[in-house]
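Here is the structure we will look at.
The complex is shown incomplete by one protein chain, all other protein chains being positioned as in the whole.
What follows is chain A.
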Amino acid sequence: MNLNESDTEINEVIKAYPPERQNSLPIMQDLQKKFGYIPRNAFKKIGLYLSCSEAHLYSMATFYKALSLVPQGKHVIRLCDGTTCHIKGSVQLRDEITRLLGIRDGETTSDRLFSLQLVNCIGTCAIAPAILIDETYYGKLTPADLPAILNRYRKLEEEREREHEEENGMENGEKNEKEEKS
């Protein structure tokens, strides 16, 4: 994850909306979506653009659950703790995720791969207990199902890294070849 979001990137998101105060929430939601959190330097920019105080924006960012002030992991695990999931065992799932990943609600793993968020309802009560990882739903889970699901994302990440390395390697190789030829 890029932790130094550039001013241009932030401005791009902000300027997509007309400068009216009612757009403060959508702007912050878009920033959240793009960066996984609201970068600190964004508040000043939004405030200037919408003519409202930074304090006002902070109060919104801390009030609404969809917004976060700290960066999130690559894969956000939304563990549903809606009523149905709760009576069907979401607590067991939570304990198991904490046991497997060592993170609690709102925390991110040290390798920044996973974040865990306890959410109130993801609207899949009929297949409770359920979790939503990024945009994929997993329903009717038992704690025993979790290791396989989490490993899938770990493997995906490993593969991606390997491909990335190979690509880099190839690029370097090509460059070397080209250099040799010239």
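Going forward, a residue touches a chain if its C-beta (ideal position, glycine included) is under 8 Å from a C-beta of that chain, and two chains touch if they have at least 3 such contacts; residues count from 1.
Heads up, the rule we're going with is that contacts and distances are computed from a predicted model.
Engineer: There's a gap in the complex where one chain should be. From "Tryptophan synthase alpha chain", "NADP-reducing hydrogenase subunit HndC", "Fe-S cluster assembly protein SufB" or "Dihydroorotate dehydrogenase", what does UniProt name that chain?
Structural biologist: Result for the unshown chain: "NADP-reducing hydrogenase subunit HndC".
Engineer: For the chain left out of this view, which of A:95, A:111 or A:158 touches it?
Structural biologist: A:95
Engineer: So which of A:72, A:108 or A:124 would be touching the chain we can't see?
Structural biologist: A:124
Engineer: For chain A, enumerate the residues touching the unshown chain of the complex.
Structural biologist: 20-26, 29, 50, 52, 56, 59-60, 63-67, 78, 81-89, 91-92, 95-96, 99, 119-128, 130, 135, 137-139, 142-144, 146
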